[in-house]
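Partial view: only certain chains, each at its native spot in the assembly.
Chain naming follows the written order as A and B, and within any one chain the residues start at number 1.
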Amino acid sequence: MGRKRSTPAVVHQLTKTEKWKIGLTIFTGKILGLLVVLAIMKMLPGIMATPASAAETYTAHETSMMNSINTVWTLVAAFLVFGMQAGFVMLEAGFARSKEVVNVLLECIFDTAICGILFWAIGYAFMFSHGNGFIGKNWFFLSGAPTTYEATGIPILAHWIFQFAFADTTSTITSGAMIGRTSFRGDILYSIGVTGFIYPIIGHWAWGPDGWLALMGSPGNFFPGLGQGFRDFAGSTVVHTIGGVISLAGALVLGPRIGRIFKRDDKEKGGLPPAHNLPLAAVGAFILWFGWYGFNPGSTLSAMDADGIGRIAANTTLAACAGSLTAMLLPLWLGPNKGKYDLPFTINGLLAGLVAITCPCYWVSPLGAILIGLIAGVVVYYGTLLLEHFRIDDPVGAVPVHCMAGIWGTLSLGLFASGQYGTTGPNGADVSATVKGIFYGGGWDVFEAQLIGSAVITMSTFIIAMILMWVISKFPYPWKLRVEPAAETGPGLDIFEHGASAYATQD
Amino acid sequence: MGRKRSTPAVVHQLTKTEKWKIGLTIFTGKILGLLVVLAIMKMLPGIMATPASAAETYTAHETSMMNSINTVWTLVAAFLVFGMQAGFVMLEAGFARSKEVVNVLLECIFDTAICGILFWAIGYAFMFSHGNGFIGKNWFFLSGAPTTYEATGIPILAHWIFQFAFADTTSTITSGAMIGRTSFRGDILYSIGVTGFIYPIIGHWAWGPDGWLALMGSPGNFFPGLGQGFRDFAGSTVVHTIGGVISLAGALVLGPRIGRIFKRDDKEKGGLPPAHNLPLAAVGAFILWFGWYGFNPGSTLSAMDADGIGRIAANTTLAACAGSLTAMLLPLWLGPNKGKYDLPFTINGLLAGLVAITCPCYWVSPLGAILIGLIAGVVVYYGTLLLEHFRIDDPVGAVPVHCMAGIWGTLSLGLFASGQYGTTGPNGADVSATVKGIFYGGGWDVFEAQLIGSAVITMSTFIIAMILMWVISKFPYPWKLRVEPAAETGPGLDIFEHGASAYATQD
């Protein structure tokens, strides 16, 4: 329609007559169009025969439009997930001590950079290409990858950037419990291990096209009698538990920061050093929540299941709300700092709610999401006390938030899946069968599959991460995992490693 | 498609080709008309039976795709609106004194959490379900709600999360003028009142499916002779005036912070305590502006009216630009602080522009948006002076920005609606009829309807909010609205209520 504007013409004032003619022609044109189309349709019964099949088969135009809609959805979601980096860096820097802030900032940037390069070179290949149940063996450097990812119809590079943002999240989570005493060279080394190998290979088990945990429970695969595979819609386990467990391994191998005093009951002094900048941390939490709307709803990789993405978004919201409530009330009632409304606990409760709902978000009802979130707040509260009890120094709560609430969320599917939700058509996860948990009369199968998947991934990751961290800790200076004591006790890590303070004093 | 747009507006450059095509079409149209009429008269007399459906009915595929597009649009908009929480918390914390920052942060998180739970349980039911003109009576706990919201075709949970983000905005606005002396328990109590009852019930009047203000002016409803209902496209009144008025009631009942000195002319010392962190506040303003692109354009709940969403986005931009200009120039020229380019005033002018355009954004032209924004900047300037004159302590300017500019924006529709814009098809607001304001020769009807709606909602909200705040202020310690004087005069509210400082000093 009038798109081809070629040679311009002369000034011409459309006369009334011409206008009238145009109007008339339009009117007759419309009538004529309808009449003629109908005439032809009636006269050729063969044409009337096709509608039924036409209604089930998508035309080339429709397929193309759907792919565009789904690509827009996936990309916007990918951008939101990437945006979580801003939230993570704020949260981690805000919770840190002021002398270790620059280190947090630069590690987060570097981890993202190295993750991008490695996920292009090997990570995506290990995780999403075909191979066997344990590892993908194709598509290194994206070479040989098809134009669209599996049956989703979205371009492979759109899928790549979405999954890169997930890998990057895992990498950033890992740094959380290791803040304040990890050398920058140590960070470089373990980051290569995490984003190049551990995350994509173990992730393949759950999300790879032939991952053994995903296929578990079906004939010819592991535990065929189980009848259920391991499900992790958006990554409570794959992203959060893996990230949190590696972080725990790092914290264990590193030991606590110098001067860190643990507080195990109300009589002892000590506890986590106070956050150097709580506004930074709180805003970071809101930005993480915002980004989670890409993380969970975007994991459909498709907007065709409109009900599904609406439900996921609502469930994500409600779990976060609920998680923050219990994590605010428990320390208020039980201490430490009884009688105070504690901001860091509330923030971590909010995040724990988000982490927990990440796995079951598609399959549970809003009420289920609230209950899962409430319990996630409890998990993060007791998890934090537990780390303090075992004298594990986790400056931001990465272990209770990501590892523990991730495990809880993964298991919760087996309890709260309502058996109502499923759809056909390409989707990021296989949601063609409905899933019913114990509380909805679905029996123990789903819970067992979740338990096996969670346990296998948690333990495998922990063992491999402990070995990785331990090996790096034995490297000769300056490549070993932990900085020299002088770096911690002097003017601090930022000056030592980066020659700069977060907040420079000026004349 | 734009059938009802009759007013000529656009200058179009007619190329030779187009002109030629028109001529040809007129000619061929006549020939064809003759041929076809002849053909049809011979062939099928009964052809008129079905024609309409073919061209106007959407196929199942098309309907499904449209729903997906609209759901993507609504959800992305919802995420942006939710993202405004990060902006609000930055703005409020940045403008606050450093000793009351943690309180601001935690209240914002808690308000969001309680809003999520209450809006799921009762708020959405009160506001959007059918009942009578004053309150919705169904869908409590979302139980019994249909799968899609009204005629929009978007899933009910997508509509829920979009509307939750609006409710949450109202809740956060409320806290603005109450910063620095409200007890946390008091915040819990009034938040339940605001997000569980006041906002959704009064909101029902304007946005409910049978709201009495929305239906006003039509036969069988209030003021049938008026011929116009109350219109509030994205919530200048429903969100901003309601939030701002409740905030004013809170500030009145609380009284000013201890030590707050008012400055009523250039000779007096005092005025608002200086913002403790202006970068935080300024970045917050930009994030709010960013989120407003979900707030206004997303309120269509549909992307089918592409012209509409483009126009709303452009109008939103221009009003914000204009608002910041007058709010920068007036204090520069008239004081306080004559000769200085004042950042807080400029920020609040920008926000006032956004608040004002929120109601009329669909129906005004870009020029109208600029004028509305310019006046919003004036409103916020004199509004701020007025509060100072009456010794009302509003630490962030919530009352001038949200209440006053909200009223201005609501009324401005009656002045600036250009009478050009309208569309059919499901939309968040009924925009099937064009709206023409006084300045475009549309007479006083629209203005009157806006005046009635604004006055009714403003006064009702004020009275109810005053009662609510007054009752809470009479609660026994520690549940009463205002903290003990010791909490304000000692180390400050953050230590007293939360046991933490925003910026901890470390060794």
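Definition applied: a contact is a pair of C-beta atoms (placed from the backbone, for glycine too) under 8 Å apart; a residue touches a chain by one contact, two chains touch by 3 or more.
Keep in mind that what you see is a predicted model, and the values were worked out from it rather than measured.
Q: Start from the 2 shown copies and tell me what the total comes to for the whole assembly.
A: In total, this homomeric complex is built from 3 copies.
One rule holds in what follows: only the chains that are shown with their structure count from here on.
Q: How many Å are there between the centre of subunit A and the centre of subunit B, using C-alpha atoms for each centre?
A: Using C-alpha averages as centres, the distance is 31 Å.
Q: Tell me, which parts of subunit B touch subunit A in their complex?
A: Where subunit B meets subunit A, its residues are 13-19, 21-22, 25-26, 29-30, 32-33, 36, 39-40, 43-44, 47, 50-52, 54-55, 59-62, 64-65, 67-69, 71-72, 75-76, 78-79, 82-83, 85-86, 89-90, 93-94, 101-102, 105-106, 108-110, 112-117, 120, 141-142, 147, 154-161, 164, 184, 277, 280, 497-504, 506-507.
Q: Of all residues in subunit A, which touch subunit B in the complex?
A: Where subunit A meets subunit B, its residues are 2, 4-10, 12, 14, 18, 21-22, 25, 28-29, 32-39, 42-43, 55, 58, 62, 65-66, 69, 72-73, 76, 80, 97-99, 259, 273-279, 282-283, 285-287, 289-290, 293-294, 297, 303-304, 306-307, 309-311, 313-314, 317-318, 320-322, 324-325, 328, 337, 340-344, 346-347, 350, 366-367, 370.
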